[in-house]
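All protein chains but one are shown at their positions in the complex.
And then chain A:
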């Protein structure tokens, strides 16, 4: 079961830091990150892609779930 991180309402760069901390503590697990801005989606996607993860993004009424896995 993937961890779910709630980064909604967090200002830049907190969503990336939250994601980074989760990846650091458990690099091989999959993650779901909840955010509510395009900026956070772009920043996290860029960050995890460079780390070698795949990202799938689901949108529901301006809220986004980023499914992140190796």
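Please note the rule applied: a contact is a pair of C-beta atoms (placed from the backbone, for glycine too) under 8 Å apart; a residue touches a chain by one contact, two chains touch by 3 or more; residues count from 1.
Note that contacts and distances are computed from a predicted model.
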Chain excluded from display, named as in UniProt, from "Dihydroorotate dehydrogenase electron transfer subunit", "Putative membrane protein", "Carbohydrate ABC transporter permease" or "Ethanolamine utilization protein EutN": "Putative membrane protein"
Residues belonging to chain A that touch the chain removed from view: 1-14, 16-18, 20-21, 32, 34, 36-39, 42, 46-47, 50, 62
